[in-house]
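Only one protein chain is missing from this complex, and each of the others stays in its spot.
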Amino acid sequence: MAVDISRSALEGASSMTGGETRFDVAVVGAGPAGTTCALLLARAGLEVALIERGPYPGSKNTFGGVLYRHPLEQIVPRFWERAPIERKVIDKQYWLLTEDSAVKLGHRSRRFAEEPYNTFTVLRAKFDRWYAEQAREAGAMLIPSTVALEAIRDERGRVIGVRTDREQGDLYASVVVAADGVNSLLSRQLGLHGELRPEHVALGVKEVIALGEDRIRERFNLEGDEGADISLLGAVTKGMVGGGFIYTNRDTVSVGVVANADAYRRSGNSPVDLLEEMKAHPLIRPLLEGGQLKEYQAHLIPEGGFDAMPPLCADGLLVVGDAASLVNAAFFEGSNHAILSGQLAAETILEAKSKGDFSAQALAGYERRLRQSVTLRDLKGLRRLPGLLHSHPQYFAIYPELLNEAAHHFLAADGRPKRDKVRGALKAVTARRSPWQLLRDLWDVWRGTNLWP
Amino acid sequence: MHFVVCIKQVPDSLDLKINPETGTLIRSGVMSVMNLYDLHAVEEALRLKDRFGGRVTVITMGPGAAEQSLREAVSMGADQAILISNPALGGADTLATSLVLAEAIRKLDADEPVDLVFVGKQTSDSDTAQVGPGIATRLGFTQLTYVMQIDSVDFAQRQIQVRRLLEDRIEVVRGRLPALVAVLKEINHPRRASLPGLLRAARVEIPVWSHETIGLAREDVGLQGSPTQVAKVFAPPSRPPGELLSEGTNGAAAAEALVGRLAERGLLEDIWRG
Partner (left out) sequence: MNSDNGKASQVRRLPSCDTSAYRGVWVFVEQIDGVPNQVSWELLGEARKLADKRGCELAAAVLGYQIDPIVAESFAYGADVVYAIDDPLLARYRTYPYRQGLVGLVRQHKPEMLLIGATYQGRDLAGAVATDLLTGLTADCTMLDVDPATGLLQASRPTFGGTQMATILCRQHRPQIASVRPRVLKMPVPQPGRQGRLVRGTLPTLSDSALLTEVVEVIRQPAGDAVHIEDARVIVAGGRGLGGARGLALLEDLADALGGVVAGSRAAVEQGWLPHEQQVGQTGRTVRPKLYIACGISGAIQHLVGMQNSEVVVAINRDPEAPIFRACNYGIVGDLFEVVPALTQRFRQARQEWEHQLTAAATDLASYGGHPHGS
């Protein structure tokens, strides 16, 4: 058990000595949301405690995954120069898979190969650790290997600190930021939300497979530190709501599959088997050939979206990141929203501090900011999507097949005239889905996603 | 009562990654931790402090990053920590290391007499268990190694009684103070730092001493002060390609062949001689 401790602010920003346990802000969870909040507050001169249950930030966290340029670049400008980045993604693909074929849609751009780049593959154990180090250098007190068990409340029910699992472990703060992830102990303990409902949560399993830089460049057609990001839909989830992914890291690839927890329960599928089959898929296996398994990880992902969000503030408390269910599952976006929420929480706290008021009303500015932000605008727009996907299994079960059938018909070099081919393709589609059903499906997506201007 | 603990920061074995192509250790990005046995040494010193009062000073000779382990010791309750670090100290073998640590302890002793020095039995990276005896010899301290338990300490009578766990026996030994005690894992369960301890450790000033601070010349320390040097590093003698004894599932044939081969090498006799 390595305990990573060092001094907070060197420029005399900290007036605290000895074992003083009173801070301005206590952030629980040193993931992207918590660290962002702690970093910005520390920069503003506040005494911030950043409590992390793992031996180091990132040790207990994982994602697919891809990090977006925005909003991190606002917080650490040109972070790609200093942060432990794996690859700069220039190639994004969507594969709609059947057992033995795929319809692929993708976009590759030289523009993404140049500054300021676009998205990046990272490994959370390395990245989060580096990111939290930035917070520590800015003056935050990182407290690792420590679990925040519950919030401490005063006689009026205001949150005034957290109780940790260490001896004499009560830490006091004017505001507590719950950044403790999908299974937020604090939110649950405070009654902000009950047990996680299976339909609001997805289970992701992932393997990190060593291939070597040469093989990665060769197989994914990349140069230097360029990267690829492939989303897999269809056969890989056996009709369950979810998808698979392949991300290229420096000399490894992250391969995984995510599916709704309730869907797993009802179907009896096992995540491990699903991943094994996905890796053995004829179109995927060649990419992973000769690779050595280095790590296996699993994590829960909140995917209830807008309707599953808990209350975001209380007296002396703010909820950010996965704990606030800010994940946009359909678009595989979570860390960017987490970072943004951390940023907005920090802004709100600074405002509240200047007024000396940390009540729920004073902190409600956070929710207001969030609502205006891209995070909530997207999530709200997509609020019907989770329900839609669950009630429309055909999107995952049937459409990939239909599209592949159609493509097969159209592209077959069988010497038939084009007209016949088109007819054959259409027939293949309408055999499974009548024109009326097709229109209906389209209409439902349009209304359900509410993405159209 | 003044207790000194000598600790060392070592690569975290769980973090060790081996380059699959060359078979060598990848050292970059490897986490460092306090040597496991030293954690027990710190704990034992703290227990004596809990029992008898006094102060615990933790010292280490190492690169700047070793400060982290010192802070861990402070978080558990050590009163002060000192990092002995500067470039000249690099490349030290165990003789040069014991010199630096012994002189540092001598310096500490001048301010406040040292009653006991604790070290861990050995380090997980070099594993030689030599530095403790080296320090004891230089300081003229009683040397007590492989200690699994401290039975009693009498500061007035200047006596300590310990139990040493050896290959096939436990020795109960009485020794004179001041003494150096090299501890085993069995001696205690290291405590978890309290929250105030953790915070205190993060904030405490840790002085950095150089060889000059402890009155040593450059030639005395580091590589220059080491009688031994690594002359070369090479791949371990590779096994000659294995001989395939028998294919298929004919266990008896394979067994016969194997026993024959091992007997030819004299290996079986070697083993059975006990």
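By letter and in written order, the chains are A and B; residue numbering begins at 1 in each of them.
Simple rule for what comes next: a contact is a pair of C-beta atoms (placed from the backbone, for glycine too) under 8 Å apart; a residue touches a chain by one contact, two chains touch by 3 or more.
Please read all numbers here as calculations on a predicted model, not as lab measurements.
> Tell me the shown chains the invisible chain touches, ordered by label.
In the entire complex, chains touched by the missing one are B.
> Quick one: which of B:Gly62, B:Gly77 or B:Pro178 touches the chain that's been left out?
Selected residue, touching the omitted chain: B:Pro178.
> Using the document's definition of touch, tell me which of B:Gly62, B:Gly77, B:Gly120 or B:Gly225 contacts the absent chain.
Spelled out, the listed residue whose C-beta touches the missing chain is B:Gly225.
> List the residues of subunit B that touch the chain left out of this view.
Subunit B touches the chain not shown through residues 13-14, 16, 18, 20, 23-25, 93-95, 98-99, 103, 106, 109, 127-134, 136-146, 161, 166-176, 178, 216, 219-220, 225-237, 239-252, 254-256, 258-259, 261-263, 265, 267-274.
Note that in this section only the chains that are shown with their structure count from here on.
> When the centre of a chain is set as the mean of its C-alpha atoms, what distance in Å lies between subunit A and subunit B?
42
> Which of the residues in subunit A end up touching subunit B in this complex?
1-8, 14, 16-21, 56, 126, 141-143, 146, 164, 166-171, 210, 292
> Quick check on the complex: what are the subunit B residues that touch subunit A?
My answer: residues 12, 20, 29, 31-33, 67-68, 71-72, 75, 192-203.
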